[in-house]
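Here is chain A:
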Amino acid sequence: MGEMIKMVMVLTILSVISGGGLKGLEEWAKPKIENNVMNLVKGPAIRQILEAADNDPVEDRFKIKDGDQELNIFVGVFGGKADTVVVESSANGFADKVGMVVAINMTDDTLRGMAVTTHKETPGLGAMAKDDPNFSAQFAGKNITDSFGVTNDGGQISALSGATITSRAVCSGINQAVDTYNRLKPQLQEQIKGMGN
Partner candidate 1 sequence: MRKRSFFGLSGPRFNYELATAAVGDPVAIPIPETVTLYIKQELKRTSSILKVGTPVKTGQRLVLDEGSEICTISSVTGTICAIAPFLADYGRAWTAVSIKTEGKDTADTEFAGASEPPSLDTLNRYLAACPGEPNIGPLMDERNPVHTIVITGGNSDLLIDTSLYVLKNNADAVNSGIEILRKTTGIEEIVIVVPEESVQNYSGHLDARIQAVSSRYPYAQPLMVLHHLTGRLPDERGMAPMGVCLIRAEAVAAIGQAFSTGRLPVEKTITVIDKNGVKHLARARVGTPVGNLLKTFGVEINDRDKIIFGGPMTGSAIFSEDLPIGPDTDAILVQDKSVIPLYSDYPCINCGDCVRICPANVPVNMLVRFLEAGQYADGADLYDLYACIECGLCSYVCSSRIPIYQYIKLAKYELDRIISAEEMNEQ
Partner candidate 2 sequence: MTIAILVMLGIGATCGIILSVASKVFYVYEDPRIAEVEYFMAGANCGGCGFAGCGSAAVGVVEGKTGPSVCVVAGLEAATNIATVMGVDPGTAEPLKSLNACSGGDRADDKFIYNGADTCAAMTALYGGQRVCSIGCMGKGDCVKSCQFDAIHMGPQGFPVIDEFKCVGCGACETACPKGLLSVKTMSQRLLVFNQEDHALAPCQQTCPAEIDIPKYIRLIKEGDYEGAVNTIRERNPLLLSCGRVCPHPCEEYCRRGLEDESVSINQLKRFVADYEMNSGRRFPIACAPDTGKRVAVIGGGPAGVSCAYFLRRLGHHPTIYDAMPKLGGITRYGIPEYRLPDDVLDWEIEGILNLGIDVNYDTCIGKDFTIQSLRDEGYDAVFMGIGAWKDYTLGIKGEDLKGVSQGINFLSTVASHPEKTIPVGKRAAVVGGGNSAIDCVRTLLRLGCEKVYIVYRRTRKEMPANEVEIVASEHEGINFQFLAAPTRVIDDGQGNVKGLEYLQMELGEPDASGRRRPVPIEGSETILDVDMVISAISQQPDIGFMEGEPDKENITITRWNTFDNDPETLQCSVPYLFTGGDVATGPSLVVDAIGGGRRAARAIHQYITGEEITGTPRSLRSRHIPESLFEVVPGVIKSPRTPMPELPVAQRITSMSEVDLVISEADAAHESNRCLNCCRICYDPDQKKAQDQNAA
């Protein structure tokens, strides 16, 4: 019995020490990680789709509550007018989740652009969603009232050759972003008021 207790004790103590230590580490690392994510992953993508913006959209960002989640919203200022919001979204792709950012022009509810941020798709096939500018260019200017889908499923987006799943994922990610946008539109308008100038 003594041995059993020792076994359980050692295991538990190790777990506890590990859990506590890691929590500490995590708290210390969290801001750094967020910063990295912002600068290295989302930043370039956002700056790319909002290339023409007057401001730096990554700087001009705010958080907004959606249910019990907090969302990052980036704001683009065009012609002195803060009319574009960038919403993050993700959908299941071929291998893992495909993360993307979707820029929506609030004035006419059209897509200003989208870009894939994170993915683990097959190089040369699914990965083209991020690398092939022709693919992402299809989305620019589309009206968000349409649901996005690939041609195989009767939509208007021509899928990447050999990567229908990834293409579908991108479309569903955009649809999600649009949903979020529609849901939060009033709050967003509230927020961006006064930005730009």
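Just so it is clear, a residue touches a chain if its C-beta (ideal position, glycine included) is under 8 Å from a C-beta of that chain, and two chains touch if they have at least 3 such contacts; residues count from 1.
Candidates were picked such that all candidates are chains of the complex that A comes from, given by their letters.
None of the values given here were measured: they were computed from a predicted structure.
For chain A, the touching candidate in this complex, among 1 or 2, is 2.
Remark: chain A residues 4, 7-16, 18-20, 22-24, 27 touch candidate 2 in the complex.
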